[in-house]
Structure formats: structure tokens, C-alpha cells
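The structure under discussion is supplied below as C-alpha cells; questions concerning it will follow.
With one protein chain removed, the remaining protein chains of the complex are shown where they sit.
We just call them A and B in the order they show up, numbering each chain from 1.
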Amino acid sequence: MKIRLDNVIKTFDTFRAVHGVSLEIESGELVALLGPSGSGKTTILRMVAGLEYADGGHIHFGDQDATDIPVRNRGVGFVFQHYALFPHMTVAENIGFGMSVSKVKRSKAEIAARVRQLLALVRLDGLGDRFPGQISGGQRQRVALARALAVDPKVLLLDEPFGALDANVRHDLRRWLREIHQELGITTIFVTHDQEEALDLADRVVILKEGRIVQQGTPQEVCRDPRDPFVLKFLGDANRLTGEVRAGRAIAGGAEIAAPGVADGPAEIFARPRDLDWSESGPGVAATVTRVLDRPGERRVIALAGTGEPLEFDVEPERAIVAGEAGFVTLRRAKVFSLA
Amino acid sequence: MSHTRHGRKPPRVGDHPLFRRSLIGIVLVLGALLILAPLIVIGVEAFRQGWQAYIATLAHPDTRHAIMMTVVTALIAVPVNTAFGIAAAWSITKFDFPGKRLLLVVIEIPFSVSPIVAGVAYLFVYGLQGLFGPWLDQHDIKILFALPGIVLASMFVTAPFVARELIPLMQAQGRDLEEAATSLGASGWRTFLAVTLPNIKWALLYGVVLCNARVMGEFGAVSIVSGNIRGQTNTLPLHIELLYHDYQAAGAFASASILAVIAVFTIIAKVALERRGAGRRKVLASPPASEGTRP
Partner (left out) sequence: MKRHVLPGLRLSLGLTLFYVGLIVVLPLAALAVKAASLGPADYWSIVSSPRAVASYRVTVLAALGATVFNLFFGLALAWVLTRYRFPGRRIVDAMVDLPFALPTAVAGISLTALFSVHGWFGAALAPLGISVAYTPLGILVAMTFTSLPFIVRTVQPVLEDLDPALEEAAQSLGGSDFTIFRKVILPLLSPALLAGTSLSFARSLGEFGAIIFIAGNQPMKTEITALLIFIRLEEYDYQAAAAIASVLLIAAFLMLAVTNALQARALRYTVKG
């Protein structure tokens, strides 16, 4: 099912949560809505589900205008952040709920068979008789997914699907959700504030800030070509240097890097920790090492540039470097934004 | 479609306008008939014979004596009950000891016991045919058919009032603050006054208000232990019954109006205290009798 949002607006009391968002999601696509809290991502998801109504604009499911269709008729599967499993029903009853209340009458045996199938799909065979309070968080998450899938939704919507889980469980479930998506091919949108999760899982990432889309694209596109400093910083650690662009080259202190297409004048230069290097002699940004943190794969160096800007970068594990050492930071790769 | 559809919310269960309006209508009508009408009729009946008759009833020595009895009873029973409630809540929430669950159940018993049963039970302790009756009679100590009996019976019916407000709250607050205070060298009393009390004061007051209302209005238990002696052991509720059965309905309603006004003030105090966070029951995840125990 293809989904189209057309200039969608949502205001809560006096706070505008979503400002005219337009978005197209292709049938079978797996899309992440990524943004910090307050960016409107959950509100957008809830509007797609019909759990909130848009104040303005339209939401289309295929050719149908779904803007005003209530959630129960929209044919979406929704996985809630804290799962919202019915505590008084067993796992099997939870999964079978949608089928048992459906207008399409199914026999008990039919429902039971489908529940078994779904339990197998989410790898919870044999746990059908437990109550939600008696299983782990990761298992609850999978029950919630099975329950949403049981109604054969046209669209699957997940609100911070891994937010409440431990890091290692989260990792496994992420990969597994990707597999399920591949197997079932349902159009899927999920909301997350975790950029790693979005990049790992999604075909396309939609980055939101204060109720507006700032950039969307494949993980490759948004990582390689962030449109603005917000996206760049949100996607991962970055060092910021102020400098100047002259004739297609950005200059900060003694460091210099190509900045094709950036207008001349003052500019911000962003570089990931892996994209900076250290040398005892110039040219480069003069800096003094303040601390060295040893990590399994690399050494993280924290330094203070002569201009007063803090810098963080990684060097190879073998590299000898100590706090107090003075030297120069060079740019291997950077992204330059004009400040003009 | 216009672009000004501000504030629309998807309907929740039961939000269908027709259903919503009818349910509100039914509830309001029934509420007015069942709750409001009895309150209004008290006022109407009290003034049926005019202001003068109303004032005359309230000024009558028997009425004044009944008011005095009620106030004195409350002045004794409520503070004693409050002290008990605090002690019970402190021991139950700050310590673990065997039999704690049983103690909780016993404290709540008066809620499920008929006031008449309570009155009869007191008769068999302090009455002539009871446990201590003959001994008390020999030493000329009067408990039944006198103020002490009324106070004791009032204490029975209100025993759980303060404790049940404090226990869930103090349970939820845990012991950390008090343990910190004692570890810093504060004495037990100081810890209670400086650390515990500020956190429970509204709940405490809430319990006191409800306890007071019940003490002032108690009828069944008190009617058995008081002996109903006009001008001597009559509390206000008993005085109302006496007047009513004497075919002095207007007088009965005039006396009742005092208690009705107290009831309205009790409700106002209750609402005010609830705004400060008192009295909000925790979710009934455990049976009422074991509300204070941690699983």
C-alpha cells in the first residue's frame, strides 16, 4: 500500500507539533521517521494510523483519502511504544484479539491455527498460554508485533519499537524485524530517535526537526550528503571548526580542505572523529592533547585547538600519543556549510 | 475540505455524541434525584415553620446539649484516633514484623461490621451482663449510657479512617528519607516531625476530616451504648431521632440541618485536600484489606 502525506498539519492546544509535512512512501518500503523528541515524528505516525486526526492536509492510502477514516477501519497494524498488550489476556488471546472481533467471522479453530502460525513467525512457540506480565520485554515486543500482523494490515506502524529494551536485545530484534519485513513485504513505518537504528533498518530515513522534514533519503544519501549541520550532527559525533571558504577551498587555522560549490565567506567545517588526523608538524590546526581514551578498536584523542575549539578524533591503536602533547590536527574529510 | 479542522480528536470508546449525551443526562437526573434532593429537602423541611421555629429548636436546651455532646465526643475520639492512625501507619510501613497482614485486616474490620453489631459488642464488654460490667458497677464507674461509651463506640466505627489514608502513602514513600535522617543523628520524634509529617500532612488531615464527619454523624452504634437519655447522653443524631419520633419533624430537620451543613463543609474540605494530592487511592491492584503490604 502506497501512502502519501500531503501538507499535513497538527497543532496541540497552542503548540504546533507538525508543520505541513509532505511525504510519499512506496508500497513495501521500510521507512524510518528519525528525530529528537518534540520533532513530531510520533504525531505523524499516529496521524497515519488514525490515532490522531490532522488539523490540515490529507493522508492518502493508495488512491483513497484516509484523512478522516477512524483507526479501526484504516487497516493498519500499530505496535505501541510500551506494547499496550492486554494484561488480562494470554499471549494467544492477545494475538487472536483482532481476528475474534473482526467482522469477518472465523471459527475458533481457524483463529487458533493462525495464532500458532504467528507465534512461530515471531519465535514464541509454546508461550501462548502465558500472560504478558509473565514474559520478558523482548518477548512482549514480539507479541505486540504478532498481534498487529494478525489483522493482515496494509501498513505496519511501529512507535519506538525497541525503545524500552536492553541494548543487546535491541540489536537482535532489529535484524529480525528486517527479516520479517523482507518475508512479508508490508509497507512499514517506524519512529525512532536512535540514528543507528534508523540507518540499520530502514530503506529510507526521514529526518525531522521541530515538526518539519529536514532531509530524507537512503541511509547512504543522508550519511554521505547531509543537507545541513543539524542532520550531520544528529547522525553522529562531529567536530566543528569555524573557518573561511576561498575559491572552493575551506581554511581553518592551518588546515585546508576542498569545498566544492560552497560560496566564499565564513563557513562551518564539520568532520567526524575518524576524519581528523594528528601530526607532530604542520600544516594543520594547532592543538594540545588533553586526554587520550583507549578503546578496543582505536584511541580517542581529546584535544583543544589553539582557537579554543574542543576536538575529538581517533588514531590507530599503535599510535603513541600522550596528554599534554602539542601538534597539529589535519582534515582528511569534512563537510563545509557556508555561514553567509 | 477546509484547512481549519483544529483540535479534532479521534473518538474514544463511548464518545458517540448520542451515547455520551444520554449517559450524562441519565447520570445527572438520577444524581439530582438520589443525592441532591435529600440535601435540599432537609433545608425545606427545617424552615417549614419559619425562622423563629428554626431558631427556637436550635436554642432549646436539649438541642444545645446534644450539640455539646457531639462536639465533646469528636474532640476526644478524633485526636485519639489520629494518634492511633499515625502509630499504626508508622509501625506497618517502616518495619517488617510477623503478623503484619493480619494486623492490616483487623484494622479494616470496622468497615465491614454493622454499627449495630459494634454497639452490641460494647454492651458485652462494659454492660452489666458483659465482661467488665459487674466490676465497673461495683466501683461506680459509668462507661455505658454515658460519654465514655459513646466515645468508645465512635472510636470503633472510625478506627480505620486515619490509618488507611496514611498507610498507602507512607508505603509508597518508603523508608529512605527516615533512614537518612536517623543516620544523620536525628531522634525518632525529630525524624517524624521534620521528615515524615511534612510529606503526609494533607493525607493526615484528609483522614481527620473524614473521621470527624463519621464521629459526628454516627448513629447505630451510639444509639445502643448511649441509652438515649434526653438532655444527658443524646448526641445530635440521636436527638434528631427523638424529635422525629416525638412528631416534631420540623425540629428534627432543624437539628439535621446542622449536620447537613457539616457534611457539606466536609465535602468542601475533602475536595480542597484532594487538590493537594490527598486521598487519591492507588490503583486497586491488591484487595483493600492488604492495601498496605508490598508483594
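Basically, contacts are C-beta pairs under 8 Å (C-beta built on N, C-alpha and C of every residue); 3 or more make two chains touch, one makes a residue touch a chain.
If you're wondering where the values come from, they're calculated on a predicted model, not measured in any experiment.
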Omitted-chain contact residue, chosen from A:N7, A:S22, A:Q64 or A:Q134: A:Q134
Residues of chain B (touch criterion as defined above) contacting the omitted chain: 12-16, 20, 23-24, 26-28, 30-31, 33-39, 41-42, 45, 83-84, 86-88, 90-92, 94-98, 103, 105-107, 109-118, 120-125, 127, 129-131, 152, 155-156, 159, 175, 178-179, 182-183, 187-188, 191-192, 210, 213, 216-220, 223-224, 236-238, 240-241, 244, 249, 252-253, 256, 259-260, 262-264, 266-268, 270-271, 280-290
In chain A, positions touching the absent partner: 49-51, 70-74, 76-78, 80-82, 84-89, 97-98, 101-103, 130-134, 147-148, 150-151
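The rule is simple: only the chains that are shown with their structure count from here on.
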Chain A-facing residues of chain B, complex: 1, 3-11
For the chain A and chain B complex, residues of the former touching the latter: 9, 11, 50-58, 67, 70-71
